[in-house]
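A protein chain is absent from this complex, but the other protein chains hold their places.
Per-chain numbering from 1; labels A and B assigned in written order.
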Amino acid sequence: MPTTRPTGPVPPAEPPLSGAPLLSVEELHLSIAGRDRAGAERTVHALDGVSLRLAPGEALGLVGESGSGKTMTALSVLGLLPPGARVTSGRVLLEGTDLAAASDQVLRRIRGEAVGVVFQDPLSSLNPTMTIGAQVAEPLLLHRDVSRAEARERAVETLRLVGLGQPGERMKNYPHQLSGGMRQRVAIAMALVCEPKLLIADEPTTALDVTTQHQILELIGELRERLGMALILVSHDLGVIARRVDRVAVMYAGKVAEQAPVARLFTSPRHRYTQALFDALPERAAGTGRPLATIPGLPPSLTRRPAGCRFAPRCAHATDVCRTEEPAPRPADDAGLHTYACFHPADPAARAAAAGAAGVVRPAEDAAACPGADADVLLGLDGVRKEYALHSGPFTRRRDRRRVSAVAGVSLTVRRGETFGIVGESGCGKSTLGRLAVGMEKPTGGSVRFEGDDLATLDRAGLRAHRRRVQLMFQDSYAAMDPRMRVGAILREPLVVQGVGDRSAQEERVRELLDEVGLERGAVHRYPHEFSGGQRQRLGLARALALAPSLVVADEPVSALDVSVQAQILNLMRDLQREKGLSYLFISHDLAVVRYLADRVGVMYLGSLVETGPAAEVFARPLHPYTRGLLETADSAVVGGAPEAEPAKGAGPLAGETPSAADPPSGCRFRTRCPLATDLCATTPPEPTAPAGEGHLVSCHFPLLPVAGRAG
Amino acid sequence: MTAEAATPTTPQPAAGEPADDDGPDATPGLARRTLAVFARNRLALLGAGLLAALLAFCFLGPLVHPTDQVHTDLDQASLAPGEAGHPLGTTDLGYDMLGRLMHGGQTSLEVGLAAGLLATLFGTVYGAVAGYFGGWADAVLMRVTDAALAIPALFLLVVVAAMVTPSKPVLILVIASVAWLSPARLIRGEALTLRSRDYVHAMRLMGGGGGRAVFRHIVPNAVGTMIVNATFQIADAILYVAYLSFLGLSIPPPAADWGSMLSSGITYTQVGYWWLIFPPGLAIVLVVAAFNFIGDGLRDAFDVRLQKN
Partner (left out) sequence: MTRFLLKRTGQALVVLFLVSLIVFVLLHQLPGGPARAILGPKATPEAIAHFNHLQGYDRSLPVQYGMYLKRLVTGDLGESYKLNQPVLALLTERLPKTLLLTGLSVVLAALLAIPLGVLQAVRRGRLSDYVLTGAAFVAYATPVFFLGLVLILGFAQQWPLFPAEAPQAESVGGVLAEPAGLVLPVVTMALGIIAMFSRYMRSSVLDNLGEDYVRTARSKGQSQVRVMARHVLRNALIPLAGLLGLYLPTLFSGTLVVESMFNYPGMGLLFWNAAQSNDFPVLLGVTLVVGVATVLGSLLTDIAYAVLDPRIRSVS
């Protein structure tokens, strides 16, 4: 085996696979022994014949929905499997050594030395009671013959390499003293300190905000080139994978469905699952007015080995052969770089034509969907503020009575029948805004009006009656349902509370609701824990609709769901809106989702609404530097969007981190991260203006107008 | 359908489980599932079996093996096991040891059960009030329990017991008066978390009031914690009865309990009357262990039943 390490920059994408691979996974089968809730033993066949190859210095993306086996595949390389998991057959060859059969001692020598790993949640994967310096230096002390001082020095260097400011001082910090992004940098430093040949990153940015996510992914890409190491990037997010890897393997139900160079996969996917997955992405349908293509049903349970193609039960193109015979991987091109396991592959030519045609549908449908500006105002927020005391208690000293300004003077209106989307990163106050809108919390300033009534002036009975008009759809429907109640009782509770109808009328209404959200009527006899995530969101929606409200506030309703299920829920929300003339206040961190569903959007940053306007306008011609930065930062998996050209200079992705809401910057809150900020921004908070025309408001002293308009 | 919903305003405290609703594809009710999980725990089953056996021994045993536990019989004093029809021998006052074990067990179990349940009940109400109302009420109520907990229970019990003449009801009250503290703390924490659960918020957003929150959501969800805690409280109360007896504060003879039997046996360790020591001692160990096994099994059962698949 040649063990020389590549030193220079990696050759461009798609290195030939003819040379000796660094890593080769061959027919890997893995099962997890466990028990089901009834206590019966069961075995989950998590991986069923996975084969992958990785050349030195190459970057491979592993994509798939939850339970597809992508993480298991990655972790099996180092034998870091959860309890009960066992490789039943197959090999994992790292430079010729079979790691699947290797002793713990051999694995220990490789872990942290030849292969480094970065895990998903940077807080829980760092030891809370150990300084980050000690944690970063640890692999060196284990694998290299170095003194403590040398290890320390090397750790400082590595922390500097991953872009942690003042690494010398930071060494003494504990993980909880760092922000999420900094923690993930530390985790990367830990994985890289021994300069491994392979870095495995398991959903490294899923727990992070959009802008931080971008910074971390850029960092990983940069370091890979600098150190010449290979990369396995595991993600559920096609957008994350798109620009960062050379090749992609799409996994489904414990098997590799399709493998291809990234550009090829994004332009001409062959496996019907890959194709369906792309079609379910909200960015594909955004602004078209068309419903999202969905994948019906759920991935199969892997307790039994299904016969035939695993995707067949959900596939629109499945035939008898799909249900009985298992498709073998077949090459899509001569070079053998693109393989797929499908009997009835998609035709790339037909697909391109369809994609072209889709764009044309847009204008007519869009106009019909978007209610006119004169539609009556349902919800009106006027200068709404919400502050929380940071520390409270009878003995709190005066100077400690600092307050967190969660929402700082937000004004917006939601009209009847429209969807108003609120986008922003975590901690921007969007969830608080949602709770204020439904009246779950009282504002500390400003007013919330519903159909003209100021909520603050409503008496008990008035407020109780008001509850019928606005309902909240929770992010985690499971937490929002009493685990001890059956679904029948849960769905009937709003009717019982409001005294709507008698018992049989209520039961009839529950059946209606279940029909509307596409669940079986038998669901009334079950408990919430028996449903999947998507089904629970359906239940959550059904309960929110029980009282026939005119406005539903939906707080991140699809953020916990897989792409294919997310599409089902988004379509359902959209269909029900058309049927019932509902309004939504839709809160999400996901730009693509908001873009797909919302008629108008508001962008929030650190408690203030920096920009509002029609969705198409705001996304196409953002006026606020933050909106612009957010849009450019987001990794989207649009058609052909693989290795796209980087955006023009001057308007790069957002740098830095959001300041604390307990101590927001003076003047414009975004100024500390704004490339255009001047002294004016530090002294005067900007008022909303409409420099680009009616209906598109921006709170910025220097809005991003087309070049000529800037001076005026 | 579920019975309780017909009368939504009438709370049904402990009967939190919706009545089983045997629709064609209904999943079994939670109570049944809890039992199923419990039944798979071997230690818990052992505990339940032990407890059943001990209860039968103490309360049904005298029917099979009737003895006089009121009048002393010094002619028959301190007989070794097996002598003159006394399978476990006799005490220094001539009581049949086996019969006395049954007799004493009744006191230990009755006082333990009653004190444990009373303590749980009072502690639950106290803790629920503190946790649900929060703020100042909570701060005051909790400092009081902190202070009472700071004085070791046994010291407090001895002082109190020294002031009064022990009888069954007095013992029950005295033990409950120190034992309510830990359930109070526990339930307070539970109430604090439960009231901020999303499903309570959701119900509030439908226009529901505090009563519904407490009786339809908070109490039924805290029932598991209460039941588990009650079993541990009973175990502790039985130990307290024994400790008080050992410290010389028991119900005066001819009444007996396992603790007082054991402490009067201590006098005879030098002369080797082992049958005066081991039977009551082991009985205490067995019954307390049984309750702890049951409590442990119940805790697991209540935890597991709501887990997602």
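Definition applied: a contact is a pair of C-beta atoms (placed from the backbone, for glycine too) under 8 Å apart; a residue touches a chain by one contact, two chains touch by 3 or more.
This structure is a prediction, so every number in the text was calculated from the model and none was measured.
Colleague: Per the definition of touch given earlier, which of B:M97, B:V219 or B:I277 contacts the omitted chain?
Modeller: B:I277
Colleague: Would you indicate which residue among B:V144, B:L173 or B:A255 is in contact with the undisplayed chain?
Modeller: In the full complex, the listed residue that touches the missing chain is B:V144.
Colleague: Any idea which of A:P139, A:P329 or A:P703 touches the chain not displayed?
Modeller: Answer from the full complex: A:P139 touches the omitted chain.
Colleague: Of the residues B:Y95, B:Y126 or B:F293, I need the one that contacts the missing chain.
Modeller: Missing-chain contact among the listed residues: B:F293.
Colleague: Of the residues listed, B:L45, B:A80, B:L121 or B:L156, which one is in contact with the missing chain?
Modeller: B:L156
Colleague: Where does subunit B touch the missing chain, residue by residue?
Modeller: 43, 143-144, 146-156, 158-160, 162-163, 235, 239, 242-243, 246-249, 259, 262-263, 266, 269-270, 274, 277, 281, 284-286, 288-289, 292-293, 296
Colleague: Identify the residues of subunit A touching the omitted chain, counting contacts across the whole complex.
Modeller: Against the left-out chain, subunit A lists 78, 80, 104, 107-113, 116-117, 119, 121, 124-130, 138-139, 142-143, 174, 176-177, 187, 190-191, 391, 395, 400.
We take it that only the chains that are shown with their structure count from here on.
Colleague: Averaging only over C-alpha atoms, locate the centres of subunit A and subunit B and give their separation in whole Å.
Modeller: 49
Colleague: Within the complex, which stretch of subunit A touches subunit B?
Modeller: Contacts found on subunit A: 36-39, 394, 438-440, 463-465, 467-468, 471-472, 474, 476, 478-486, 488-489, 492-494, 496-498, 503, 507, 522, 524-527, 529-530, 543, 547.
Colleague: Which of the residues in subunit B end up touching subunit A in this complex?
Modeller: Subunit B reaches subunit A through residues 1-2, 5-6, 8, 16-18, 21, 23-27, 30, 36-37, 40, 136, 139, 197-199, 201-208, 212, 216-217, 220-221, 304-309.
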